[in-house]
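Take a look at this one; I'll ask things after.
All protein chains but one are shown in place.
Right, subunit A next:
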Amino acid sequence: MYDMLYNLINVVFGFNWPTWLISLIGHAAVAAILFAVAPFQMLFLTYYERRAIARMQDRVGPNRVGPEGIFQPIADGVKMFTKEDIVPKAADRWVHLIAPCVVVAPTMFMFAVVPWGPGMVPVDLNVGLLFFFAISSISAVGLMMAGWASNNKFALLGAMRSVAQMVSYEIPAILSLLAIVMITGTLSIVSIIDAQAGLFINSVDLPGVPDWGLGWFIFTPVGFLAFFCFFIAALAEGERTPFDIPEADSEIVAGYMTEYSGMKFGLFYLAQYVLNFLLCGMTAIIFFGGWQGPGVNWLYSQAISPANPEGMWLFNVLAGVLGVFYFLAKTYFFFFVMIWIRGAYPRLRVDQLMDFGWKFLIPLTLVNMLSAAIWVGLTRWGAAEGLAFIEGWSAGVRWGVAFALTLIINLATYIMMARIYAASQAARSRLELEELRDLAAMSR
């Protein structure tokens, strides 16, 4: 963006503006684009979710406003804007007002490190992944402010539930990403995507693999288990069914949103959908290669880039369009999976949620980190790191041994953990049943 603006302003028009002004304009333009994109994603996702869930429940869904109901979200937005804004008399006015902003701002901020296509990233931080999750932990404070400031028991309970849930499920999410970070050796999101070129086998692990942009981490045992844990944790972070406990409307009305109306309520809604979009996007980026796909890397190699300044601008456009298409297709697919789960599963109880996170997901991700270490040792290390016995092996053999070993470890751990967890849950429900029987016998 900076180079483009510099060329346009100082070379083409010859204004000779100072560099800081150009970089400021560039960042402002990128920020403006992102701020426009985020609400549109939310508008589309609400429509998409309502139509998809309607199909699953054998209904039609919104189909009146515009062709096939495509303008329904805009009508809803207008409704939100014109609704009366009610603040409870006993509420803490300022905190009540600021809370929705504290929830929305971090989700917008997170767009700063999300790459949309080859060379299309607002900021390529060397700690991009950490930045993403550091920022996302701020919105927990906003939820808490909303729950407390409303001065309502249901709101406070909802806030407590959602914060407990977010804090617990951040751990498996980050631990499962850590396995990928160990393999790639970088925290930059752009480098993680670049490491996923190849065809089923990563071209970093096995040089010479044809580059179809399909060397995704999902095709390795470590990546698959990490994806499994991360996606479940993402459901909990985004408060999707079966983890929508904080806003379980049959128990605590609408949780922390109970006392909000009008556009403030709309902001919570916006934050939630944008967060879900970002979490689906992150799943696509980390485990499914983001914009990687057949053809993108070839197109981008012909385009103007830091590595190849002599390229054609047309290929920039083509690579960008194809990359964004792949990225959005993957992201919307994962959002569809979220809707699918919503259509299929009932809500968990709070204690089941905590048990599942702490006693099942976290041990699984810890073992997965061990597998990641084995993977790195077998595919990357040599005599210098004390693994002299693998010096003679070819890259293919190394990859095969690493694949088999991590597959065995991960599969065995999963089966063992699942059996232990199922047994403990069964024992627990047996106890609960006994207590119920006790109760029934007493009352008779």
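Keep in mind that, in the parts below, a contact is a pair of C-beta atoms (placed from the backbone, for glycine too) under 8 Å apart; a residue touches a chain by one contact, two chains touch by 3 or more; residues count from 1.
The working rule: contacts and distances are computed from a predicted model.
From the set "Glutamyl-tRNA(Gln) amidotransferase subunit A", "Aminomethyltransferase", "TRAP transporter large permease protein" or "NADH-quinone oxidoreductase subunit J", the protein name that UniProt assigns to the chain left out of the figure is "NADH-quinone oxidoreductase subunit J". Of the options A:160, A:245, A:339 or A:376, the residue whose C-beta touches the omitted chain is A:160. Although one chain is not drawn, the whole complex shows that of A:29, A:314, A:426 or A:439 it is A:439 that touches it.
Although one chain is not displayed, its contacts with subunit A can still be listed: residues 20, 24, 92, 95, 125-127, 130-131, 133-135, 137-138, 140-141, 144-145, 147-148, 156, 159-160, 163, 167, 185, 187, 438-439, 442-443.
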